[in-house]
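Only a portion of the chains appears, each positioned as in the full assembly.
Letters A and B mark the chains in the order given here, with residues in each chain numbered from 1 onward.
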Amino acid sequence: NTLFRKHANSKIMSDVFQQIAETFERTNEVREALRNEAKEVERALRELQTLMLEVHSRDSTEPLLREAAALFPPVGEGLAKVQRLVPEGQYYRFCGIWSWSVQQACFLAALHHCLSHLDGDSATAGKTNPSWLATPEDVHRLLHTDPSSVTIDLEDFLLGLCLVPTELVRFATNCVIRERYSVPERVAGFIGNLFNCFRRLNLKNDSLRKRFDGMKYEVKKAEEIVYDLRIRQLAGNKTPEVV
Amino acid sequence: MAEQSDNVSQIVSPEEELFMGYCKVLDVRQDRNLRLTKTSRDITVLSKRCIFALLRPNATCQQSLDNISQQLEKVQELLYFVCEDIDNSNDFWRHRKQWTPGLQEYLEACTLYHFIRYKVIPSMQEVEQQYLTLRRPRASTADANFQPQHVNPTLPQDDDRLQPEADHSTSLKFKLTELDYLLGVADATGELMRLGITAATGLGQADPFEIRSVLGTVHRGFRLVLAKGGYDTHELNSKVDVMQVSLQKMEQMCYSLRIRGGRPLGLLPASESQLAADD
């Protein structure tokens, strides 16, 4: 019998592709909807970020942090709206579309949490977490969300945390300019502590390891500010306490 | 308090303890990544062996097709472990980058096997039934080399693993997505083209005009899917270009056969591959 008596029936095959094309179209629609929704989150995040970054040019941070606290829920609400569009169990299929926003939200929440501690007034930071270092739960608290409505992947949370030291060092620099000499030592304590925390991880994932390598330079700058204050007796000469 | 001397037990800040927890969660993912990458590489090696065997001169005889189908079953044993390791939808998508290369090479081998045996490109359903229904390998046959060690997850809270089914039902179905199916079939068209060109030399069993029409239909199908555009098609775009090159090589081959009287005359004693060449 010859090998190719039956001819591949091109009719059946084009139906196979027709079906696939339809499923592709449905996935495209999901992606489009997710993308539009993610744009809204990005807009809310941009506003929140603009406000938070004014911490560098304000004398007292306390009123600013209160104002910013009100801008977190809209971001949380946007993230929840995005996640509601994700088909059951396919978070990691589409999360690339808004994972950058999750990282930004974690970064700004952790910064907010830490700055509240710096002001020695943990009121705004909420009673539960005494430590200066925000946890995913703290992010949920600020965003008014919970793990079921908004997934915060551990790696996105850690990538967000890595962005905090750079802002803290800039904050410390401006505090010195505003003669608020007590802040830099506590900032240096936070950053040193965070750096040691990251050294506990087996950092394989390249983007996380690269950001961690960057953090070293912020630790050094923070130490230099403390050194400047110490040799000019501008800050209390007690050894900086890691809070 | 960072440790001072060498042997003082380190006093670890509360924040560091928190991170030790994070470390464990990341390690669980990292180990699964490594396991899946290794198994995926083994699947690729075995699948490539099946593809080479299918292109061998004696591949079309029943005996070697059975032999190749056994080799495919060996790959299914490895896929079983992959399936077990990503038994929930989160891990399925989170670790796709690790397992999809192996799956695609396996799908390429199955599509080529299916075409040589049944003269048709398998549909998604056919692939899922005949090639992705995986039985738990008997311990003895399972090659110790590929037995994935499960790192017992100490910190369940991140590891959103579903409750493992109580009784290990004998078979698991590997979830086939449209994208993986298309990527596998696309690669198979390259091997079909090799089959077609060998046939045009008169030394193979296939019919070059037949292969040209199958490649044409698959290519049209891919263009239909791509016309919609969208994110997933990025991976497909380059495959479709490669497919167009294979199709045009087959067109050139059929062209030169046509102007030379239209039939691939076997160099060796005339084989009955005198097929009515029509389109």
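Keep in mind that, in the parts below, a residue touches a chain if its C-beta (ideal position, glycine included) is under 8 Å from a C-beta of that chain, and two chains touch if they have at least 3 such contacts.
As the structure is a prediction and not an experimental result, all values here were calculated from the model.
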| item | value |
| --- | --- |
| Overall composition (this structure file), stated as a label formula | A x6, B x2 |
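Simple rule for what comes next: only the chains that are shown with their structure count from here on.
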| item | value |
| --- | --- |
| Whole-Å separation of chain centres (CA-atom averages), chain A against chain B | 36 |
| Chain A-touching residues of chain B, taken from the complex the two chains share | 1-2, 13-16, 18-20, 22-23, 25-27, 30, 33, 60, 88-90, 92-94, 96, 115, 119-121, 123-124, 158, 178, 181-182, 205-207, 210, 213-214, 216-218, 220-222, 224-225, 227-233, 272-273, 275 |
| Chain B contact footprint on chain A (complex, rising order) | 2-10, 12-14, 16-21, 23-25, 27-28, 31-32, 88-93, 131, 133, 135, 154-155, 158, 193-194, 196-198, 200-202, 204-205, 242 |
